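Just passing along the structure, written as structure tokens.
With one protein chain removed, the remaining protein chains of the complex are shown where they sit.
Right after this comes subunit A.
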Amino acid sequence: MNTIIQNILVFTAMAFAISFLVKKFFWKKSKAKKACGGDDGCGCH
């Protein structure tokens, strides 16, 4: 029982670690909204 729980914990930790690294280095972040975003007639659109 102890072995199964320990293995589950190891594989869970591994899954978290890999998903964190993938998210950190390979996930494409959505572009931030441009500061000048709207048309108030400022002439910059």
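Rule of thumb we're sticking to: a residue touches a chain if its C-beta (ideal position, glycine included) is under 8 Å from a C-beta of that chain, and two chains touch if they have at least 3 such contacts; residues count from 1.
Note that contacts and distances are computed from a predicted model.
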Discussion item. There's a gap in the complex where one chain should be. From "ABC transporter permease", "Ferrous iron transport protein B", "Beta-ketoacyl-[acyl-carrier-protein] synthase III" or "Imidazolonepropionase", what does UniProt name that chain?
Written reply: "Ferrous iron transport protein B"
Fill in: Absent chain, residues of subunit A that touch it
2-3, 5-7, 9-10, 13-14, 16-18, 20-21, 24-25, 35-45
